[in-house]
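Removed from the display is one protein chain of the complex; every other protein chain stays in position.
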Amino acid sequence: MTEHPNRTTIRPSGSLQILSYKEATQLCDQTQEGLNDLFRQCALAVLNTGLVDDNGLALIEAHPDFQIRVQVKGRGLQIEIENAPNNAFLEDDMIVGLQEHLSAVIRDLIYAKNEIVDNGEFDLEDTFGITNAVFHLARNAELMQPNREPNVVICWGGHSISRVEYKYTKQVGYHLGLRQLDICTGCGPGAMKGPMKGAVVGHGKQRYQDGRFIGLTEPGIIAAEAPNAIVNQLAILPDIEKRLEAFLRLGHGIIIFPGGAGTMEEILYLLSVIMHPQNNNIPFPVVLTGPECSRAYFDAVLEFIEFTLGRKASDKLTVLIDEPIETALFLKKGLGHVKAYREATSDAYYFNWNLHIPFELQKPFEPTHDNIAQLRIHRDQPEHQLASQLRQVFSAIVAGNVKREGMAQIEAHGPFQIQGDPEIMRRMDKLLRAFVEQRRMKLGTENYVPCYHIVTDMSA
Amino acid sequence: MTEHPNRTTIRPSGSLQILSYKEATQLCDQTQEGLNDLFRQCALAVLNTGLVDDNGLALIEAHPDFQIRVQVKGRGLQIEIENAPNNAFLEDDMIVGLQEHLSAVIRDLIYAKNEIVDNGEFDLEDTFGITNAVFHLARNAELMQPNREPNVVICWGGHSISRVEYKYTKQVGYHLGLRQLDICTGCGPGAMKGPMKGAVVGHGKQRYQDGRFIGLTEPGIIAAEAPNAIVNQLAILPDIEKRLEAFLRLGHGIIIFPGGAGTMEEILYLLSVIMHPQNNNIPFPVVLTGPECSRAYFDAVLEFIEFTLGRKASDKLTVLIDEPIETALFLKKGLGHVKAYREATSDAYYFNWNLHIPFELQKPFEPTHDNIAQLRIHRDQPEHQLASQLRQVFSAIVAGNVKREGMAQIEAHGPFQIQGDPEIMRRMDKLLRAFVEQRRMKLGTENYVPCYHIVTDMSA
Amino acid sequence: MTEHPNRTTIRPSGSLQILSYKEATQLCDQTQEGLNDLFRQCALAVLNTGLVDDNGLALIEAHPDFQIRVQVKGRGLQIEIENAPNNAFLEDDMIVGLQEHLSAVIRDLIYAKNEIVDNGEFDLEDTFGITNAVFHLARNAELMQPNREPNVVICWGGHSISRVEYKYTKQVGYHLGLRQLDICTGCGPGAMKGPMKGAVVGHGKQRYQDGRFIGLTEPGIIAAEAPNAIVNQLAILPDIEKRLEAFLRLGHGIIIFPGGAGTMEEILYLLSVIMHPQNNNIPFPVVLTGPECSRAYFDAVLEFIEFTLGRKASDKLTVLIDEPIETALFLKKGLGHVKAYREATSDAYYFNWNLHIPFELQKPFEPTHDNIAQLRIHRDQPEHQLASQLRQVFSAIVAGNVKREGMAQIEAHGPFQIQGDPEIMRRMDKLLRAFVEQRRMKLGTENYVPCYHIVTDMSA
Partner (left out) sequence: MTEHPNRTTIRPSGSLQILSYKEATQLCDQTQEGLNDLFRQCALAVLNTGLVDDNGLALIEAHPDFQIRVQVKGRGLQIEIENAPNNAFLEDDMIVGLQEHLSAVIRDLIYAKNEIVDNGEFDLEDTFGITNAVFHLARNAELMQPNREPNVVICWGGHSISRVEYKYTKQVGYHLGLRQLDICTGCGPGAMKGPMKGAVVGHGKQRYQDGRFIGLTEPGIIAAEAPNAIVNQLAILPDIEKRLEAFLRLGHGIIIFPGGAGTMEEILYLLSVIMHPQNNNIPFPVVLTGPECSRAYFDAVLEFIEFTLGRKASDKLTVLIDEPIETALFLKKGLGHVKAYREATSDAYYFNWNLHIPFELQKPFEPTHDNIAQLRIHRDQPEHQLASQLRQVFSAIVAGNVKREGMAQIEAHGPFQIQGDPEIMRRMDKLLRAFVEQRRMKLGTENYVPCYHIVTDMSA
């Protein structure tokens, strides 16, 4: 990996780049109090775009000399960068999309700290307080635009998918784009990039200039899944739970492509919400789709869900195999229902206030060995609660696979021990083995070493 | 004064109109905690534009049935208004500029309360804390735009001026506009409206589409000096001191037209800052200008300033009589110096961080009889401090003349008693008498009853 | 009159500024074949804006050294100018609006010559051929915009009007502008500038950014009535008749302010068209309006029209004295009818194809002594034909007063001899005397010397 030799100075455009002296100081402050450490990590991830490597720990270690500083002067903010990854540049200039991403990092880190965490107004131990925080974070990132009809399609799926699957996500994106739908993903390569690339072309043919490519990420995952430069609205939420909540409140429908542990986490989170009795009548179109070759994958996922959460759960998930146009039409139609419902209930188009997300799903889950040991994976609870517990299992696996903190935990204490209902454990083990075989767990690893151990033998 | 019979619903455009449920609730909350009372007052003032009446108290009393409510739904914010002043409407539609002003009111009231006052981050008992708050308020109101060269000309002067003076302010505005300078005033009629009207035409001839007409006001004065619909960037600062600071930090040069007590307050505030030893080298072009018929007025003002604050003070003020083009050229040239200085000192173009404004000038001054009695109007202090004390005298007079709270004080306790160095008192008395004679104190009052008493006889 | 000392180079913006070598050569060609002489005259007129002098002959004579050349290179067209009038510049830069006007001159002169006159496609001896030419000229000048509702208000009236009348035209313009109506005039000062200045402010308050200020002129009049820089769509039609046709085909309603001979020409032209039997049912709102002090003027005009053309004529003209808001409302309402009619008849909003304009009104009338001697000013013809004959009388007077060619005629052969029905002659004499007394004939002339002689004594 080469680094750009020269020190570079970036002058972001746009109105967000007006920092106060205090904010500029915070970004350069390398103490615990300051934001420089986090800023440096996120900035490095942003600039690392395009390099396919999902090891968040390795990235930081590979760039010990990377430095970033901000200054306020003359016409506005200046960002000074040393030893940045070379691929962020085109000849001597940083790619404009990445300059915007850097600005977004600055905006979100400062706002999250000063206006959310340090502002007494938000009670982050309370469900409404958290939702209100997500709303403010999204508003500050300009993710909510009034006077737009519901048209945000969330695309979930793996960063490590096959060539055929990747091409399929582009096709789906193309047909969404032709219908002037916008795309929102979790950033990164694979299923999160393909739909955007396709939609760019679809938007172009329709001369749809205001197309939005929204990327929602968080500091823990950004290094492993750097935003593609197509993303034209990037937001860094403070943690994985707020990011998941943002997906559900900002998006109007969801497409799930094949993926690995992260995608399972997302599916289980989604089920945990839409199966909640309070959300019974709220329309939320969901499609699972992929090319013919992904049929086995979806069968495995559906089988696991049906076994653990029942028919009621699998009924919420429409599966369309090798149907890119049908998928786009399903979403288009579903978004019409969403609009009608919001109108009828006087709810905003740009934020799904009505959706109930239980506090349990909002509260940050720290994937430590202790916390994992305390999960309750049993059938003696409502399905939406079991879904919530299961999602934490997969959240932990993602952390152990690619996140800096999680990888450190595994290095220190060995694989996470996952236990619970024996039959569920066996099924989970089977599902995860399938993911490993299909190489969905991590990029480019021929011999994946699991960061978890499924305790299938309870007598042990 | 007729009222618009129908209930009207306004749907503001723009991104700021995305409110959270909590914010919408605050705006409708009629308790002490809530913002409805303040919102209703400011909204009424905004909608009252064009009606020339500077009695802030009367306005509220004249519209007991005026109601305003906000709601969040569908495509965004809705504002419901009942019994609004008729002149805000054109046939059945609210004038678009006024719709924007209403949105600005909402934006600023909420931000000031939730993000400034209720956010522990800002220490409002500290000079840097206040400056930081002014910065954040201005940024949130989008008053600071990066990548623009310094071109904001502050125009101060009276709301109650003669026809000839008014036409002159239009001429000056026209020549500023031709030079693509933007105008910033305190809102209201007279010298605050004329330069904008002139500049609109100048901008038009130059096809300058991004011209800014900035209006800075505060809840106490907005009722008496409603923003003209030409204002395309309106900000409601929390109090008169933050508004004055905003003028000096956002503007790049100042033109002072003839005016009354309010203009004197502004001149004295300005002198108090630019005479401060720490600000010695900071370029800040200032011109006093008017038509031939205002010569006597400027002579009186200069005489008073020279007597009280010395030659050093009057040297800071360039006077140009009947010279609209020269005035524009003086500013244009001066702004060039401002730009050069900011570049040399690496200071932002859009916010004058370098200017030192003493805490004494930042701290809100409440014009009560007690506070006025404690003013120290004596020569045994540096000139910039005397200027600061004098400015509080005129601030009190403005309050007593046109502000709701001030008028209530006078009604309850009689005229403010102003005392100090006898010779200064005599001079002040002379100056104020001149203002009264020239009908600069209040609009349309043939028989102005002073809200103050200058204690010239110390033996009394 | 000072001239700008330096040679100046202008680089017009916009797509029309792409000339072929042939076109550039034509503009520089000083022979009869070439366009340089006409170009130089029109360019000089454009740059002379703001100087109030309606003597077209004097202008050219006063600037013997004025030179203009065009060149095609690099990024596009370059215009080189020497010894231009100083008032076209602001310090060293030409006012942007005037740069646009220069571009319009180039565009229109070339198009009229190469695509209309020299293109066999247009039969200019035929009524449809002329209308088609007017259409093409207007389209090339981008005067017709699809997808806009009918909102173009023609404002006619004198360039030499009183201060009170001028202010009134501004007021009317302001109220038109508030209603988002666009203004189209014949360029020049007075009643052609006031409504635009007023409308700029009205548009601004409504944040109406696309406001159009259309100026229609022709080479003969442009020197006497230079377009004001507010005009943002300037078109130079080849002759007065095409210009008059353009007014009627592009405008949706007409306001007539007080004026002199030119305004009378316009009123008579208008009556000649709208009184034509074929145009009976076509809605075309017309208002005559002015301040109280113009009442006598309108009385005189109406009296003359009623006497010569009858009640049927005066019934077509609504008079509103001192009613700026009512005038705007009348137009707004009338334009609604125009829209309904165009919809019902499937006619375009942007060009009034349905209106029948007789060939007699389209054919260029050359104001020579011979042609004037042949006018038939008698009652033994339909009213609309008499109107047409009368309009030629006033056309001749305008030419003799302010146009280069006409003034040359008068100098060579003495005043035009105007004769016809004795009573009509007496009435005309009376009307013209009133215009002279009211100083409506020419600017700033205390002792107007008529360029005509009304033959009232038939026995002579």
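As written, the chain order gives the labels A, B and C, with residue 1 at the start of each chain.
Definition applied: contacts are C-beta pairs under 8 Å (C-beta built on N, C-alpha and C of every residue); 3 or more make two chains touch, one makes a residue touch a chain.
Remember, predicted model here, so these are calculated numbers, not experimental data.
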item: Which displayed chains the unshown chain touches; value: A, C
item: Among C:28, C:62, C:144 or C:436, residue touching the chain not depicted; value: C:144
item: Of C:346, C:374 or C:447, the one touching the omitted chain in the full complex; value: C:346
item: Residue touching the undisplayed chain, where the options are A:58, A:95 or A:375; value: A:95
item: Hidden partner interface residues of chain C, rising order; value: 13-15, 17-18, 20-22, 71-77, 114-115, 118-121, 132, 135-136, 139, 142, 144-148, 342-343, 346-351, 353
item: Residues of chain A in contact with the chain not shown; value: 90, 95-97, 100, 178-179, 197, 200-201, 204-209, 229-230, 232
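Here, only the chains that are shown with their structure count from here on.
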item: Identifier of the chain whose CA centre is least distant from the whole-structure CA centre; value: B
item: Between chain C and chain A, distance of the C-alpha-averaged centres to the nearest whole Å; value: 64
item: Sites on chain A at which at least two other chains make contact; value: none
